[in-house]
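One chain of protein is taken out of this complex; the other chains stay put.
Order of writing sets the chain letters: A, B and C. Residues in each chain are counted from 1.
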Amino acid sequence: MAAPPDLPPPEELLRRADEMLKHFEGGRWPSHVSELRRTGYPLHVYGVGLVARKSPWGPSTAPVQFVNTGVLARVAREWVPGRGEEVHFRVFHTPGKFLPTSFLKKLAELSKKLGVGLLEVVGQTGALVINLRKEHAEQLVDELRAIGTDVGGSGDAIRALNACVGPALCEFALFDTLAWYAEFHRDKRVNDAIATPGFPYKFKIKLSGCPMDCARANRADFGLIGIWEGAPEVDQEALRRKVEAGEVDPRRLEERCPSRAITWDEKSGTLIINGERCRKSMNCIRSAFPAIRPGRKKKVAVLVGGGVKGRFGPKLGWFLTMLDPDKPRDAVGLAFKVIEPWDREGVPKDRLGDYILKVGFTEFLRRLGMEASGRHVANPTYIPYKVLQKEERDKFLKLSEELGR
Amino acid sequence: MAAPPDLPPPEELLRRADEMLKHFEGGRWPSHVSELRRTGYPLHVYGVGLVARKSPWGPSTAPVQFVNTGVLARVAREWVPGRGEEVHFRVFHTPGKFLPTSFLKKLAELSKKLGVGLLEVVGQTGALVINLRKEHAEQLVDELRAIGTDVGGSGDAIRALNACVGPALCEFALFDTLAWYAEFHRDKRVNDAIATPGFPYKFKIKLSGCPMDCARANRADFGLIGIWEGAPEVDQEALRRKVEAGEVDPRRLEERCPSRAITWDEKSGTLIINGERCRKSMNCIRSAFPAIRPGRKKKVAVLVGGGVKGRFGPKLGWFLTMLDPDKPRDAVGLAFKVIEPWDREGVPKDRLGDYILKVGFTEFLRRLGMEASGRHVANPTYIPYKVLQKEERDKFLKLSEELGR
Amino acid sequence: MTAPAKPAKAERLNKVFPVDLDKYLPELLKRNYGRWVDRRFHGYGIIEHVSETGERVFTVKVALPPNARLSADTAEKFADIADRHGIGAIRITMAGNIEFLADSLEAAQRIREEVEGMGFPVGGWGPTLWGINSCTAFLTCTTAVVDSPSITKALGDQLYEYFTGEKTLPAKLRIYVSGCPAMCAGGTGIDIAIVGQWGAPPKIREEILSLCLPPPKALARIPESQVFLVQVCPTGALTLRREGDKIRLLLVPEKCINCARCKENCDAFDYDPENVGVAILVGGKYSNTGVGRRLARVLVPWVPAVPPHYREITAIVRRIIDVWREHAREGERLADMIDRIGWGTFVDLVGVPVSSMHYDRLFAGTRWKDEAYPSLRDALR
Partner (left out) sequence: MTAPAKPAKAERLNKVFPVDLDKYLPELLKRNYGRWVDRRFHGYGIIEHVSETGERVFTVKVALPPNARLSADTAEKFADIADRHGIGAIRITMAGNIEFLADSLEAAQRIREEVEGMGFPVGGWGPTLWGINSCTAFLTCTTAVVDSPSITKALGDQLYEYFTGEKTLPAKLRIYVSGCPAMCAGGTGIDIAIVGQWGAPPKIREEILSLCLPPPKALARIPESQVFLVQVCPTGALTLRREGDKIRLLLVPEKCINCARCKENCDAFDYDPENVGVAILVGGKYSNTGVGRRLARVLVPWVPAVPPHYREITAIVRRIIDVWREHAREGERLADMIDRIGWGTFVDLVGVPVSSMHYDRLFAGTRWKDEAYPSLRDALR
């Protein structure tokens, strides 16, 4: 990027950069600048960027042998006095992002020895980022591998997977997010698609243990969300105790259930939940846990096509099917099944969701050889005319016949 | 339309038609068939259509000298045994659709003398429909003109105008819908555009005295709706009486106000309405009338581009501007201003709303030489990037500066 | 009958509009024009309007047969009633009911009795069925695919008590029944809209197509895309092909959205009654109450329309009303209730059992497939 207009001369620029940086060391919120001061990161470059109101960094390269993803290299733009460079690795996080202190210390040590002593403890996708010194890149790969992790996950590849903490720490987990996360990594195809880019665009996989979606699977190309079928489970006895103790107001459970599935029977002190209707908002559960908890008929819902932008703008993933919580390998298989037509036909830089929009969801299903499942009524049309196929019409005929009885 | 497959032979067909017709003479709801039996309408044609499950009518002509709109002629399809024909006039209704008995009797008489003794007392647009005998068409025109009305309003012309009953019978009217209705008809341009088709498609004008929109101005090409600025007017004394009498629950007024504009001050027994916020739902007014009534700063809102289908499907009219309730001529002028670019550039069978969608609302305003007015936030975007003009950006800059103070 | 001289006929282009209020408004209303200050409801069919002058007028709302059809005979009887008990005038509402006007509640009650005796119910204000608007369809219309007046009759028979108020509803209900996608009954901005459908792309009757095309010589000079019939189709499903001397109109069924614009403009388009049905839409309104005006959404894209009972249609309409009655708050129109509980929940309550419905494209002919993009929430059971 070109120098911004009216940039002051270098000295003045650096002075103002410093002022700017100092500003961000004040205030109560933890300061990234103060933190960066404790490291070898070239802070003046950042400061100059803030003054110039342009990113001070330009693209650069840092080839690392047989490492095709996860390495990002920058060089300061020519208008940054003193220049500077910056290289960082995207490193695979531990499952649940638990860091035993021994491991954390090793990371810190490596980061000081081979880098600038700076981490981004979690990238927004889920990677652990280490800022290093270019000349140590090869060694850092080896040392990371030695302590049990590695670099990877950028470009048109499978990106760092992300799974919520799940059963390790959370009462709500409906499937073992961390075991599934491991299962994905054990698959050779996943390994290869992480190691070497080759898809039309990036591909992200995220796993959330329950509909709260802490792992934000709704924005993944391939998202997995724990779910159950039917009503939440109610321990009526425990619930009555909570009601008596004033902890839970059953009328409010009723009122706040977004799918109007709940009826509180005052007389018998029983909460009745219509499982057919329940839309798994988790509202009753989180309000009256553990007297109300997710149901036992557990499933894993698969969402496809989410992403923040791509060709056609923001999209939340669309529901594809349900999987068995005990069969993580099915999920791995399905991921590659979904990738296949997109990989074959997708235009460069079309995300999976863009591809689906282009061919249409029905056609996409056809290419997967899958049936539509679930009710697809999120966006009803305002247009009362349409050509419908006979099978479609017959469904409505059946409905009217049933209602007419 | 071709004969439907498997049509029974003529006699059987007529027998079944009769059966069908008889069916519709039973039941509690008033029967159109019973009513039609009292007339010379060729009922067997209708019955055959019901059996065939196809409209029994095909297009025909009934030229009437110097009458270019409002005459519709049909002939029974060749597969209708005995054939038959049918002609009807769309006749201008009286203002507010009041029919003094003398006038009603004259209509009935004419309808018997020159027609089949059948009326559609109001078409869904607003016309009065008279079913006549083809050979009397010329005479019926003259006789209608003699009693003070006329035939017209079909094809690519201005259609029968429609105005709600307004001040003649309704407490809520915010402008004189019937006077405006008359004013439109007195304009030579309106006369000509009703008398002779020439636009790309039909053009409908509807007038509602208040936001309840009884005249369905929201679906007009050019809709006028009475409105006021600011808060409804509250007669606090009268309201307190209603509250005490248990007729009105002020908490409910508060709660049911869709724009959350209402606060009930329990202590002083005063209802405070934030006029800036009020969205003119009429809820408080109709619940507590006449203690709460529309405000006094009256306006007439203009909506453009409504219609049930056209090229691009269903549309509700978009807000264009506000007019002065005392200046109906401004509305007439504006209607033709709005018609002008559409008439010049519109593709045949594009309604005004389709035309606006094609050029864009902003461009449409430009062609009218008008400024945008009102807040246009009904359909906010989900896409966070956009090229904005400097003026647009400056508005938001101003907002943030104001909030920052 | 001798034809009048020509100039007199040309005068017909200057229309005679009945806009002189003085001539049509009853005296009582003239005196109180714009001076109404209050109104009171007497049951579900009579409104008393109170003027600041202290005068009152009572209106009695009466349902008419489908498509607002009235014989001259009945019209005369109504006139007679209005003369005997009323103030010498009736009015037609914009939605096709009749209002009798009287100057006392007793007179209004007498009117009520007489019209009820003739078989016309009184009702339709407040939380009731205000009426069913029907277009003309098989009675006179050439493009109709289903017969709205008889559907209206079938519905009216079943919903009778909702009009009279014997059974009430959460709020106003109006139904529009249109015989084809032209939607002459008033479109879709209403609680329940029923719209006739071909169900399948039209068939072209080559024999009569030429009637809808410009004369051969003129046609030869017009670019294909500029030919009227081609322009009328919003999706480009119709294209014109010249084969030597001959002209063929081609229809690409995949592109057809069944909008019927071709048929509206040319009698050569035909359909098979086999596929015909209606779409049922819910939750529209024009009035600015509650959540404000909105177009209805397609609840059921197709069910057959089988006279004389139209059971498929009435069953669904009754169901919609039952769900609304059970779940609405007092005074809540169908649109407002759906908005509050959410479309998915509503669809679920009605029990629409489909695995795929339309994707909202707002306008036909945009780039994206008009189809289902399923959301997880809606898939959950």
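Everything that follows uses one rule, which is that a residue touches a chain if its C-beta (ideal position, glycine included) is under 8 Å from a C-beta of that chain, and two chains touch if they have at least 3 such contacts.
Keep in mind that this is a model prediction, so the values were computed, not measured.
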Where the missing chain makes contact, among the chains that are shown: A, B, C
Contact with the hidden chain (one of C:G45, C:G156, C:P201 or C:G292): C:G292
Option from A:L36, A:V302 or A:L403 whose C-beta touches the chain left out: A:L36
For chain B, the residues touching the chain missing from this view: 218, 225, 227, 229-230, 258-260, 275-280, 301, 303, 316-320, 357, 360-363, 372-388, 392-393, 395-404
Chain C residues that touch the omitted chain in the full complex: 288, 291-293, 342, 363, 365-368, 375-377
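Just so we're on the same page, only the chains that are shown with their structure count from here on.
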Reference chain B; chain at largest CA-centroid distance: A
Computed distance of Cα centres, chain C from chain B, in Å: 11
Approximate Å spacing (C-alpha centroids) for the pair chain A, chain C: 48
Geometric centre distance via CA averages, chain B-chain A, whole Å: 50
Where chain A touches two or more other chains at once, by residue number: 382-384
Residue numbers of chain C (touch at least two other chains): 181, 183, 188, 259, 295, 362-364
